[in-house]
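Notes for the one structure printed next.
Apart from one protein chain that is not included, each protein chain of the complex appears where it belongs.
What follows is chain A.
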Amino acid sequence: MQPDIIIADDHSMIRKGMKLLLRSQLHCKNVTEVNSCNGLMIELKNGPCSHLILDMIFSDGTALEIVPTIRKLYPDLKIMIFSMQLSEVYADAFKQYNIHYYLNKSQEEDKSLQYIQRFLNDEPAPAGDVDELVQKNPFTILAPRELEILHYLLNGHHTNDIANTLNLSTSTISTVKKRIFDKTETESITQLLELALLYNISF
């Protein structure tokens, strides 16, 4: 059976490149492209798909924000996160939504293809190597909600804006913000930015 794939990514070059790979290397013909969270939700509503390849950061939100809704509406949809972000920091946050595939965009082409093949065949995701350096990344201990808010903090948004965007109260945002500072042992956004840069968290 041919899988029905949606690629959600905000860069058209990456969508087209993936589509080409899927077609020419993995012989998948049914590939749809979407470029935003909103676009993805509309596309999912329009018709069934079997597999979703999902980037993390979009112009209108992040994958962390829409995954809970997607899971609720489409519990059987197979999802793979495809992002520049480090899997050791973010992969765990997605596991609680039953998403076990996480492919880094900087992975070599051959390995990426193998990984996608396994994803499309519904074979279990290969276990990632546990690296000692990885465990030292201070961002790995952040909870999903904290990672979600971290993204907006690093982008220079104020507490009020974040509360509006995520539909949460300002006091919740302040609490989470404080927890992020505590967990990463930072005291200001500037320090948080430096740390993010050091540990390759892009935003």
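Rule of thumb we're sticking to: a residue touches a chain if its C-beta (ideal position, glycine included) is under 8 Å from a C-beta of that chain, and two chains touch if they have at least 3 such contacts; residues count from 1.
Note that contacts and distances are computed from a predicted model.
Per its UniProt record, the hidden chain corresponds to "histidine kinase" from the list "Copper chaperone PCu(A)C", "Glycosyl transferase family 8", "histidine kinase" or "ABC transporter permease".
Contact with the chain not shown here comes from a single listed residue; of A:2, A:69, A:96 or A:155, that residue is A:155. For chain A, the residues touching the absent chain in the complete assembly are 10-14, 16-18, 20-21, 23-25, 35-36, 57, 59-60, 84, 105-106, 109, 155-157, 190, 193-194, 196-197, 202-203.
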